[in-house]
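Mind having a look at this structure? Questions to follow.
Complex shown without one protein chain; remaining protein chains in place.
Take a look at chain A:
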Amino acid sequence: MQTHQYDVVIVGAGGAGMRAALESSTRARTAVISKLYPTRSHTGAAQGGMCAALANVEEDNWEWHTFDTVKGGDYLVDQDAAEVMAKEAIDAVLDLEKMGLPFNRTPEGRIDQRRFGGHTRNHGEAAVRRSCYAADRTGHMILQTLYQQCVKQDVEFYNEFYVLDVVLTHDLSAGTVPDGEEVSVAGVVAYDLASGEIHVFRAKSVVFATGGAGKIYKTTSNAHTLTGDGMALALRRGIPLEDMEFFQFHPTGLAGLGILLSEAARGEGAILRNSEGERFMERYAPTIKDLAPRDMVARAMANEVREGRGCGPNKDYVLLDLTHLEPAHIDAKLPDITEFARTYLGVEPYTEPVPVYPTAHYAMGGIPTTIDAEVLRNNTDVVKGLFAAGEVACVSVHGSNRLGTNSLLDINVFGKRAGIAAARYAETAPWHEMPDDASVATVEYIERLRDHATGERIADIRRELQETMDRNAQVFRTRDSLTTALSDITALKKRYRDASVQDKGRRFNTDLMEGVELGFLLDLAEVVVVGALAREESRGGHFREDFPTRDDERFMLHTMAYQRVRGDGQGTVELDYKPVIITRYQPMERKY
């Protein structure tokens, strides 16, 4: 075992983690720990853009952006947080430009902007050009630019280190620590993939920036590595997860594969059509049609398929039509996604429409934080020194449905805030004792998994989990489907305890780490489903066919899910709720 000490430890090296590191490393001794090389992080897969009311090409202002974000999130957004994000968006884009990000430009040389779903002029009048972009590889450019700046600042990285535990001064898992009591972070426990060695990092501040958990689903735009590690670690240590039942299904995944085709395609004029060739979004969102928010478009697509207007031999997808766009325009604005269609489906988007179907894309929920990225351990108390930013966190700026481009914005605005807050806190905070046995639980966990002589394969359990989540907790949900999912997950968790991995070695044991990651996925899927069962309404990304309308009387509340460990040592999910912060906008019916 090796030990390290840093003022600030950042877990995760995607957009949020590296944006935090750029702030923190100039102020405090900082290490970034990532299970991947930083440039492999999934921020790089984001395509369409990052919204900010620069008003470079038409009238716009941050208040309209705030409103769109609140309405897009079906009013479950904390409005103070949305206002912070929309205001700071402008500087966030300018910061990136100054770091060298190669944005597309207007003829005058300004940062160009284009339309995106749910972003409108003057509270919904018409679509507005707000998304700043670099072709359809904006996330790639952000990830590269932030890494370049980390190289420039000589940020210290621990690459291919998996953080497997977070150490707190109190055990919160039984729910017995009184409200108001001061609880602090002491550090993290990590596993070095190359050597199999355990490293304990003592730190005054820890920032979680570990991204999402799309691998709870089978059909997903997410990377294989998006297994919700940070969320699950927090959950297991007694920290709640907020609004996890809200999962975004991106409308345009490549059919059967789930690979993302950016909303930018529709922003540039592409149209969704059913088997009758009808532009069906005209029926669902008469004003902004194909540029309605993702939850509405995904449901509309699923509904077209259910009602028999799907395409293909099994009528199980719809078509994204770009054929009326000029090939030169497609090449200039959408080069990557058209190449995906060619490579993976053999479809030529110049002349043929592309088969698409919704794909699990983004967790609106996550570790609850304040607007300064401090992690909450209940509705009011923060864990001192613990921060979270990006998809792992729930501020909540996305409410029950995130607008396109607001994730790249979120990681930049709240990553920056987290880095500053973590470094500031570390300036005056005391060191907390790292107990001698801090790594014991982690070591026992991985040794049990590795040394189990025989047992079921990790991959089999994972596949069954992903299948039941796709079938029972996707775009349409009912009490019956969710109950089925929950009983499946309970059975799979039991089987997981006796599972084993084939690779028994210490060197670069990815088999073992997939086993650990499956444990995270099982815990998170359970939280998603338990929250979804209890939320007997339909709002944003959560649609209950047995409760098809929004119910503000009962559910204008954030879900706070806790994993409580009782006598038998097994965790059960318990729910509480937290009020939504409403400042300017009273909830209205959501129409587009």
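Criterion: a residue touches a chain if its C-beta (ideal position, glycine included) is under 8 Å from a C-beta of that chain, and two chains touch if they have at least 3 such contacts; residues count from 1.
Just so we're on the same page, contacts and distances are computed from a predicted model.
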| item | value |
| --- | --- |
| Choices "Phenylacetic acid degradation protein", "Transmembrane protein", "Putative tricarboxylic transport membrane protein" or "Succinate dehydrogenase iron-sulfur subunit" - which one is the UniProt name of the chain not shown | "Succinate dehydrogenase iron-sulfur subunit" |
| Touching residue (missing chain; options A:R27, A:R40 or A:R495) | A:R40 |
| Absent-chain contact - pick from A:L257, A:V443, A:L557 or A:I581 | A:L257 |
| Hidden partner chain, touching residue among A:A213, A:V501 or A:M556 | A:V501 |
| Touch criterion as defined above, residue of A:R29, A:R110, A:R424 or A:R564 at the omitted chain | A:R110 |
| Residue among A:N122, A:T380, A:T510 or A:T583 that touches the chain left out of view | A:T510 |
| Chain not shown: contacting residue from A:V57, A:V443 or A:A459 | A:A459 |
| For chain A, the residues touching the chain missing from this view | 36-37, 39-42, 44-45, 93-94, 97-100, 102-111, 134, 137, 140-141, 144, 148-149, 151-152, 194, 218, 223-225, 255-257, 259, 312-314, 316-317, 336, 340, 343-346, 355, 457-460, 463-464, 466-467, 501-503, 505-511 |
